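One chain of protein is taken out of this complex; the other chains stay put.
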Amino acid sequence: MIDKIFPDARAAIDGVRDGDTVLIGGFGEAGNPTELIHALIEQGARELTVVNNNSGNGEIGLALLLHERRVARLICSYPRGSHAHVFETLYRDGQIALELVPQGTLAERLRAGGAGIPAFYTPSGVGTALAEGKETRTFAGRDHILEHAICGDVALIKAEAADRWGNLVYRKAARNFGPVMAMAAKTTIAQVRKVVPLGELDPEAIVTPSIFVSRVVPIADPISERDHILALEQAR
Amino acid sequence: MIDKIFPDARAAIDGVRDGDTVLIGGFGEAGNPTELIHALIEQGARELTVVNNNSGNGEIGLALLLHERRVARLICSYPRGSHAHVFETLYRDGQIALELVPQGTLAERLRAGGAGIPAFYTPSGVGTALAEGKETRTFAGRDHILEHAICGDVALIKAEAADRWGNLVYRKAARNFGPVMAMAAKTTIAQVRKVVPLGELDPEAIVTPSIFVSRVVPIADPISERDHILALEQAR
Amino acid sequence: MSWTADEIAAIAAAEIPEGAFVNLGIGQPERIADFIPAGREVVLHSENGILGMGPRPPAAEEDMELINAGKKPVTLIPGGAFFHHADSFAMIRGGHIDICVLGAYEVAANGDIANWTTGKGGVPAVGGAMDLVAGARSVRVITTHTTRAGRPKLLQTLSLPATGRGVVDRIYTELGIFKPMGEAYRLLRAAPGETLEAIAARTGAPLRQAD
Partner (left out) sequence: MSWTADEIAAIAAAEIPEGAFVNLGIGQPERIADFIPAGREVVLHSENGILGMGPRPPAAEEDMELINAGKKPVTLIPGGAFFHHADSFAMIRGGHIDICVLGAYEVAANGDIANWTTGKGGVPAVGGAMDLVAGARSVRVITTHTTRAGRPKLLQTLSLPATGRGVVDRIYTELGIFKPMGEAYRLLRAAPGETLEAIAARTGAPLRQAD
């Protein structure tokens, strides 16, 4: 019987290796797999390359992973923010490498990685500092740059519900990077609020089909980043 | 008030011009917008380039459009079949041009057209007759070929339900090329079994968001290709 | 007498037609949503996977899984839909967004825009800005006409790193509505009491009257 459900986050995270590329879902406070990241911290892998739209909020999740000095390089579109002080300090101190990527290019490079497309041309970023050193080519009179796929060794994502095959549905704007990161990694690990019996998810409404998911961990009541940040602010 | 609902197929099809590229959804008998194609025949546009996975079944829909000699060129992956006699005759007589494309490349070229990606590299077809004349490039030690986006002037697709904004859901394997064709055309026209009030479609389960749809026509009880083909076979 | 921020938002809103799919940048552009004329249906897109974005909810109904690009809680109106990031940017890059309205540090008379970095060091961040200016059918800018120090923001050429080249086709400031024309700006409309000459004196490139 196919059963991708793991008992806890620590068990699910097993096997991440030093130097791995880890895709981490989430946009702002929505969709961050905080418990999986904490399990990764416990697990101990170092020198990671992390792909995430932002750079962590407050002092939990990705921010804590950065604080613990596990990340050598961050690939992201928007590492700035009112609660991004952990990253900002590391960056200013030259303790972390940053590859800045336009958000749509980041999403498309991940999808390409999942779809077996090694590279594609895009108009985004043409004529800017982020296009420097990139191959330029004209299609239909318009300049485009060549961008390469991003593949991950591991993806850590958060979804709303899963079944034992690993089919996933998300909730509202917490969907964001989850589906493309699930496609782009060798091992995709999803934390979900609930696990439902096989056949309960509507086959017309499954967003990430089981083929893209390796392991599922139920985390019924994930950490609220908002509560964490409010507590941080009150403590100051 | 946004209202993309048209009273009938003939009204919805208005404006197709001679020489247009028309993307037509469907795979086998599932998802073919037969009534929209019949309206296109009535409308009269000629010298069309048609993109469809197949080449029409029996003597209705795309097969009838071909029979009426409105199509100069077909871009497709699988024009052969037990009910593809109309195309086969035209092709053998040199009356229609054919661009044969691997099915996944066809789908991806359409998605690229819709996503603003003018070209991408793919491993599909490398080393075959269908790669002849195409640029080849090696990524990570593996050969790939460059494929270009397909954009349509018009897309004709069939979906299950729509609202007045043009949000679409499909039914089972009739989804097939509908979503990518909807993205790739300047004007996307969908025939749907039913129109539902705005807000009734689950926002988590909408497959084609309204932004990709221009016009919607309710066709409650579309022609059954299977019945048509059975009738054809009995008549022989 | 220059326009207030609300007046500028209302003017920009008035130029958004019914049925348009619109992406509003963080900050001043977001205010446009409050001024869409009553009864006119406009569909707001948020880059993080929302079409049909509605106003900020009451505090008790805030949901941190329903946030906008600025990471603030929003709502979904009937007809709205959720989708993933690659689909969201397919909408943007693929030319499906009719109008985006952005803030800017600088614009140039050739349509260049700079709004992602002041080039002064610190942490660089780009988000979806480069995709939006490359992909939206009409790229519009709302900005103060000059910096706090009084330096023009409408320039001949950018001094800051570009977000995109030759993309801006309309600029709204407290002094008027402008269109980049290549070597110069065209003044499409002046705020009440403002003259071509007075505005030109605060603009970093030649300013011409609309025909």
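Side notes on the structure shown:
We just call them A, B and C in the order they show up, numbering each chain from 1.
Keep in mind that, in the parts below, contacts are C-beta pairs under 8 Å (C-beta built on N, C-alpha and C of every residue); 3 or more make two chains touch, one makes a residue touch a chain.
Nothing here was measured: the structure is a model prediction, and the numbers come from that model.
Under the touch definition stated at the start, the shown chains contacted by the missing one in the entire complex are A, B.
When you scan B:14, B:47 or B:88 for touch with the missing chain, the hit is B:88. Of the options B:9, B:71 or B:110, the residue whose C-beta touches the omitted chain is B:110.
When the whole complex is considered, the residue among A:26, A:61, A:79 or A:114 that touches the unshown chain is A:114. Hidden from this view is one chain, which touches subunit B at 27-31, 53, 55, 77-81, 84, 87-88, 91-92, 98, 100-108, 110-111, 122-130, 170-180, 207, 224-226.
For subunit A, the residues touching the chain absent from view are 1-2, 111, 113-117, 163-165, 167, 183, 198-199, 201, 203-204, 206, 209-212.
By our rule, only the chains that are shown with their structure count from here on.
Chain geometry summary: the mean Cα position of subunit A and that of subunit C are 28 Å apart. A straight line joining the Cα centres of subunit B and subunit C is 36 Å long.
Touching of two or more other chains is recorded for residues 108, 122-123, 170-172, 207 of subunit A. Along subunit C, residues 76, 82-83, 86, 89-90, 92-93, 134-135 each make contact with two or more other chains.
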